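With one protein chain held back, the other chains of the complex are shown just where they sit.
Chains here go by letter, A, B, C and D, matching the order in which they are written, and residues are numbered from 1 within each.
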Amino acid sequence: MTLNRGEILAVIGSNGAGKTTFVNMVTGYLKPSSGTIHFKGRDITGMGPRDTARAGICRSFQISQIFAQLTVLENLVMADVAASENKGGLSALALTDERIERARHSLGRFGLDAFANRVVGSLPQGVKKQLDIAMAAVTDPAIILLDEPTSGVSVDEKIGMMESVILPLNNEESTVLFIEHDMDIVTRFATRTIAFYEGTILADGATAEVLANDKVRQFVMGGVHA
Amino acid sequence: MMKTDFRREHLYIAILGLLLILGFFLPSWLRFLLQTAIAGGLVSLGVAIQMRAGLVNFGQGLYFCLGGYAVGMLAAKAGITDVAVLLVASIAVSLVAGVLLGLLLSRYREIFYAMLSLAVSMILYGVLVKAAGLGSTDGFNIPPVSYFGWMPERAIRANANYIMTVVLVLAACLATARYLKSGAGMLCEAVAENEIRLAYLGASPRRVVFIAIVVAAALSGLGGGLYGIATQHVDPMMTNWTTSGGFVFVALLAGRGSVIAPVIGFFALELVRTYALDLAPNAWQLVLGTVMLAVILLLPEGLWSLIQKRQRQ
Amino acid sequence: QGGEIHIGVPVFLSGPSAGPFGMPERNAAALLFDALNEGSVPAPYGTIGINGRTIRATYIDEASDAVVEYRNLVQRSGAEVVIGYTSSGNCKSIAPLAEELETLTVLVDCGTPQIFEEVVTDPQFLFRTGAMSTMDAVGAARYLADRGVDMSRVAGINQNYAWGQDNWRDFTAALTALETESGIVSQQFPQLFAGQYGAEVSALLTSTPKVTFTSFWGGDLEAFVLQAAPRGLFARMSILLTCGEALFPGMSADIPEGTIVGARGPFSVFAPDTELARWFAESYAERFGSAPTFPAWKMAQAVLGVKAAYEAAGADATGADAAASFKGLEFEAPGGIIQMAIGNGHQAIQGISYGTYKLVDGRPSVENVISYDAACVNPPNDMTAIGWIEAGFPGATCD
Amino acid sequence: MLEARNLSVSIAGTPILRNAALTIERGTTVGLIGRNGAGKTTFMRTVMGLQKLSSGQLAIQGKYLTEAPAHTRAAMGVGYMPEDRRLIPEFNVEENILLPLYALGQKPDPARLRWVYDLMPEIARFADRKALSLSGGQQKLVALGRALIVGRNLLLLDEPFEGVAPALAQRLIEVIAALRGEGLSVLLSESDHVHSSKLLDRLYVIERGEIERAQLAAA
Partner (left out) sequence: MLLVTAIVLDGLNYAAWLFLIAVGLTLIYGVMRILNIAHGAFYAIGAYVCASTLGIYYSAGLPDALAFLAMGFAAIIVGLFLGLVMERGILKLLYGRDEVLMVLVTYALFLILEDAVKLIWGVESYFAWQPYAYLGYVEINELPYQIYDLLMIALAIALGIGLWFWLEKSRMGRLTTAVVADREISAALGINVTRIFATTFAIGTIFAVVGGVVTAPKIAVTPGIGVEVIILAFAVVVIGGLGSIPGAAIGAIFAGYARALSVHLAPELELFAIYAVMSLVLAIKPHGLFARAAGRKI
């Protein structure tokens, strides 16, 4: 399969279908047993997470990976520092006004202002998720892969959240891929959808088409939903 | 919440400076205790730096010892007694050791980091015990040192020594504060919290840890050099695990609020120890252990939390 | 004249050295201080206190940072004299400090020759009333040779630290100097306080030496005897324990008879039959319930040396005066006459004896004793210990 | 079955639950609906005894157990499915499910295990896989199975449908609906009653730590 620049892509599939595994492979956490992955024409198969991240592929996690004992703002500053590590960032002063400003900006972008100075570990799941995504987005990656961004987020906030996440990320330059179980969200945001089932791709195409696919309806959606 | 409030560091170091200047007028035994304690405090500071990255070094005495022996061997065996050369050597030796060990140790985490660093320091202990030329367990003595060619008279030797120690400890604190404020220093906390995320942000946890190890090594080497010059004696106990355990203890109890916390904490521990020895020569370990336990139970965030709490209110 | 004299006494109060060294030293010091304050020590020490000044003692634990605590003792607690130290490492580290702080300091039991050979070569305030460990090893080699023990195959087991290494080095050098033509078949250096010597005992058994030399002390010595004796090690070879006398009070029934034992000087069973020696051994046993071991004797001679030095310097003597008259002093102690003969008059020499162990009526004693004069087993003033041994004991006068 | 009165909980000085009251009758399914951070998880944890309450009363089967430690509540037949799964990584799936029985010193009950497998056949398929190799959703099912094994009286299900694919969510709804027939009481939380609306006998809405009874919309 191929991801195109500027696309918004949803990945759906039953539990255990291999969605997370797919993301893990693209981001270098797992090595594929066969096959190759190319990014911008370069073979990135077998690169570790760090190198794929530096190449411009970032991700969020199904179970949020955050710095639990720091505050939300500090998490974002830390992410910014980490992202500039290879640009000589190790010796430069870390806590500059400019950085804090940037972090505050991300806070605003992802609707996290209210929690800026709360220690992350004790925040509700939903907020952790948002922060997780905000951290993934710090580097302005070329591809961002979101693993179930809305799970754990209140239903009435899901849409708002997806808007706040996807709209700022999606521009001509970057591609967004998200794994999702909520078909409302998929329909609303994805331009293209891939359905996984037991490790294989069941369908791939325009969202409406895929969701209308018989097999997808049977194995993924269980007959509900329009 | 981040452990260190970086903006206040300069203030704290200035306060430490002031205290140490006042310390000049203490009775000489107490001033000497202060002098050796702040030298040892640098080693605890080194331990504290690694602790920010979640790593506990139970073998930090290795660098302390290398620093001390570098000074000792140059002064006692090669006859070079100028502090400029001696201390540069002590830092250089421990720095090289830090780089070499850092390459190995930066892969390790948690208890394995602790035990491997302990093992390496104990191997050095074993080598020194075998080194009859260096006095084996007895160690050897270090002659008085000169300062850029000036050899102070016996009467003011202690003063010169104290002043030099204070200046260098303060400089080391400033340098450490600068390091902690840099990307490499700050990311230590990220390593401790979540390496997966750190890697996914494009940073190398291993590199961050490596730098922390090297910085800590240099600090500890300097601490060892200053300690050797102060006590005029070095022996292999400096790299024994019990010594390292003391550094860890101070680093933990002092709290991580400021670079000066371990330095002051070390002095506090030494004071408790020496008074316990004086008042209860037969049960001083019991007193010391009880004090430790009490601090752990009553001040979970370390001694520094007393200061931080006040600020918050 | 009245007044007080404040004496600091650093001895081991904790750790593995507290039992074998700290306790007897502390006991002996307390016994002598009390007796001196009462004036009940036999002649020539029958006068009260030191120059009439009552002794006040501060005991501190040597198992701590020696340099820091020495300063505290002198500068904070205000001790006028310091008598103590057992560990050679501690002795070395405080030696220059004694000179710097100009405090009369008497080292009691540490054995390293380096103190006056290297560390303080121009001493004024520092003294050592105990002989150097060189004497133990040289005496041991001479004893074995004089008794005609088969020394074709020699083994050693010594603790892996400065003391054990020095003793073994001196002993093997002395064997060479005495031209015993010995082959060294095994040299074991177990870790200090290892406690488990099963493998070492096996190694000694498998290498079949005729003689085994050990400078073990304390719990290590006791454990070694307990583990080696039942396996028949003592039955298969001659074993020489330089510190064997220290086993007498606690383990008299467990030392195999025939074992060669020393007391690191003319102490205990090797002590001369003088009034002072009898008084010391009896009052110690009476007060503390067991006979004094060699560290107690060495402490006694340090304390009496200080008294002798002060009183030789005159009624109003300060520490510095006492130090001046201590130099080169000869004084009587329970172990006989002590001569501050070497180290520019700051280092004592003494004779040494060895003998084979025998239980007589359930009481430990020795037979086949040979005693060597101080001048026979100690280097002259102008030579280092190891240089003297390697040169073949020039100037040694043995009967 | 469960009666909570005036429950108040504070964590590190901040009040999280204020005077919360909630009742569940035997054999009924009750929903606790609230947005992120409203206090749903905190409420569940308090019922389970994992969170100390600062005031109020809590009774299960008429027994007051304000102070009783968590494991005694499990012994009373309360099953808890945490929102973040929390399986024991060293165990395989079946061992995870049977763990509560071991814990309470009861014999592994083959009938009940079969009942769980029948309810969720997908679990049976990976019964001998190590728990940590499962995908997020699969772990969720196992956590539910584990709660079912021990929860003979009351089930506390914290966001059971989160991260579950629609097909499976559908099945879960059927499973939970079937429990009512077994006489089980269920408290389930969700951020909105999209999935649970058909299940519920009673609905509570939680907002900033305050619980209020609400009308069932669909009914």
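Quick note on the criterion: a contact is a pair of C-beta atoms (placed from the backbone, for glycine too) under 8 Å apart; a residue touches a chain by one contact, two chains touch by 3 or more.
Treat the numbers as computed from the prediction; the structure is a model and nothing was measured.
Which of B:Leu18, B:Leu100 or B:Ala119 touches the hidden chain is settled by the complete complex: it is B:Ala119. Looking at B:Leu104, B:Ala171 or B:Leu306, the residue that reaches the missing chain in the full complex is B:Leu104. Checked against the hidden chain, the listed residues C:Ser40, C:Ser152 or C:Gln196 yield one contact partner: C:Gln196.
Among the residues C:Asn37, C:Thr54, C:Gln124 or C:Gln227, only C:Gln227 touches the chain that is left out of the figure.
Within the complete assembly, residues 13-16, 18-20, 22-23, 160, 186-191, 193-196, 198-200, 202-203, 205-206, 218-223, 226-227, 230-232, 250-251, 254 of chain C touch the chain that is not shown. Mapped onto chain B, contacts with the missing chain fall at residues 51, 56, 104, 107-108, 110-112, 115-116, 118-120, 122-123, 125-127, 129-130, 196, 241-242, 245, 248-249, 252-253, 282-286, 288-290, 292-293, 296-297, 300. The chain not displayed touches chain D at residues 48-50, 69-71, 73-75, 80, 82, 86, 88-91, 95, 99-100, 102-105, 130, 132-133, 146, 150.
In the analysis below, only the chains that are shown with their structure count from here on.
Here the chain at the heart of the shown protein, by mean C-alpha position, is B. Each chain gets a centre from the mean of its Cα atoms; for chain A and chain C, those two points are 76 Å apart. Look at where the CA atoms of chain A average out and do the same for chain D: the two points lie 29 Å apart. With chains as nodes and touching pairs as edges, the resulting graph is an open line. The part of chain A that touches chain B in the complex is made up of residues 27, 48-50, 53-54, 58-59, 65-71, 74, 78-79, 81-86, 89-95, 119, 135-136, 138-139.
Chain C contributes residues 13-14, 59-61, 64-65, 67-69, 71-72, 74-77, 87-89, 92-93, 95-97, 100, 112, 114, 119, 160-163, 165, 169, 192 to its touches with chain B in the complex. Residues 27-30, 32-33, 36, 129-130, 132, 135-141, 154, 231-233, 235, 237, 270, 273-274, 277-278, 281-282, 284-285 of chain B touch chain C in their complex.
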